[in-house]
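Input: a single structure, listed below in structure tokens.
Complex shown without one protein chain; remaining protein chains in place.
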Amino acid sequence: MEDYRTKCIELLESRGVTVNDIADCARFLQADYHVDLKKEELLESVMSVLSKREVQNAIMTGIELDVAAEQGYMKDKDLAKILTRDEGLYGVDEVLAYGICNLYGSIALTNFGFIDKKKYGIIAKLNEDGKDTGTVNTFIDDIVGAIAASAASRFAHRWVK
Amino acid sequence: MEDYRTKCIELLESRGVTVNDIADCARFLQADYHVDLKKEELLESVMSVLSKREVQNAIMTGIELDVAAEQGYMKDKDLAKILTRDEGLYGVDEVLAYGICNLYGSIALTNFGFIDKKKYGIIAKLNEDGKDTGTVNTFIDDIVGAIAASAASRFAHRWVK
Amino acid sequence: MEDYRTKCIELLESRGVTVNDIADCARFLQADYHVDLKKEELLESVMSVLSKREVQNAIMTGIELDVAAEQGYMKDKDLAKILTRDEGLYGVDEVLAYGICNLYGSIALTNFGFIDKKKYGIIAKLNEDGKDTGTVNTFIDDIVGAIAASAASRFAHRWVK
Partner (left out) sequence: MEDYRTKCIELLESRGVTVNDIADCARFLQADYHVDLKKEELLESVMSVLSKREVQNAIMTGIELDVAAEQGYMKDKDLAKILTRDEGLYGVDEVLAYGICNLYGSIALTNFGFIDKKKYGIIAKLNEDGKDTGTVNTFIDDIVGAIAASAASRFAHRWVK
């Protein structure tokens, strides 16, 4: 689904995230294993992850929810409040993220858990910006983490073959 | 979170689903094992599943998405079209459902797969109504299936103890 | 990992399962959508699923556990008893199966739940044979179901593109 991929890259950019930012997170996750790895070498994996239909669906759904809470047109006001505060016990954002990582096996899930706690690069920025009252980044930071984790896992599997 | 439970039961009712409908689906899933089981005996399990915060979050999020597509205020028009058609390759609805079932172990997941394909009771009705252009039931049928599958699994575990 | 694939096909055959049996289960899962589909058309998807490293690992691990319980060299006698009886509340076999299905998205998981409850073809036979005291098929029936469910899901995704 090439056309949805282009759409999703634009959606991510509209929320301040470039494919280069995601490749940088993926490189961070592989840094222990390949010191000299360049961000460019992970960009191909990021682009491949973005081609999967399930990934595109997660991106569209997650960003719609962030935007609906942020712009105030979400009908369920309790849910809007939960998303605006990025409440710790709201875990649907992580559930969507696992839906991506699962496609890339158990290493991707472990990678996600690590970068989600560690916060790195664009993920740290999204998280920080999400604390402002005007911005809701509840879903996007997890989705970006999941794409990076999946791209790093895909790279690791290919390296071995 | 008792208060969110009441809210979620009302939300489900606003979409045409009662806790009795869900208990009936759970009974169907247990019927092979306990012929004489009554719906009432499964109602307590349904109510317990509905008390979990993760389940409440999934209900609120899924129904918000169905309603946003149905009432036309969803910003992402591609996503609205996908949800309105309940496209076969859109799987975020099942991802949310698994987020519920996972809490109840592997039997709940198997139960869900069965009732999702078999369609029974209120799930068949939601699915049929969702084919009308005016109604979007993409998330709710899977969420109802997941709650029923989880309640049946919880019941089975307790029976053994 | 071509060489592990050959090994895994031989392992499956040593337990009475051929790739044709698995393709037949995958066809059963797609029959509602494509009436005229032939088993042969799904064989390519089965072979592709069997090439994945995670799938090979699950096959080797599951069959080792079945054989260890069956041949009596399993050290943990409680576990051997649980596997020999194929106890309903032992769910590690399904957990391994989900580890396979997850790689193929949410449709694969739903397919698995359905065929696991419905039992069809070789899965029904494995299940029946496993009731004999001399045979332990606790893991293999779920693994075969997961491979078939994944192959059917892979086929469905490709059909659409």
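Read from first to last, the chains carry the letters A, B and C; within each, the first residue is number 1.
By our rule, a residue touches a chain if its C-beta (ideal position, glycine included) is under 8 Å from a C-beta of that chain, and two chains touch if they have at least 3 such contacts.
What you are looking at is a predicted structure, and each value in this text was computed from that prediction instead of being measured.
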Which residue of C:19, C:47, C:95 or C:124 touches the chain not shown here | C:95
Of the listed residues A:48, A:106 or A:135, which contacts the missing chain in the full complex?
-> A:106
Contact residues on chain C toward the hidden chain run 4, 7, 11, 53-54, 57-58, 60-61, 63-65, 67-68, 71, 73-76, 78-79, 82, 89-92, 95-96, 98-99
Considering the entire assembly, which residues of chain A contact the chain that has been omitted?
-> 88-89, 91, 94-95, 98, 105-107, 109-114, 116-118, 156-157, 160
By the contact definition given up top, give the residues of chain B that touch the hidden chain.
-> 1, 53-54, 99, 102-106, 157, 161
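One rule holds for everything that comes next: only the chains that are shown with their structure count from here on.
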If you average the Cα atoms per chain, which one ends up farthest from chain C?
-> A
Whole-Å gap separating chain A and chain B, where each centre is the average of the chain's CA atoms = 27
When centres are defined as mean Cα positions, the distance from chain A to chain C in whole Å is 32
Hey, what residues on chain C touch two or more of the other chains?
-> 105-106, 157
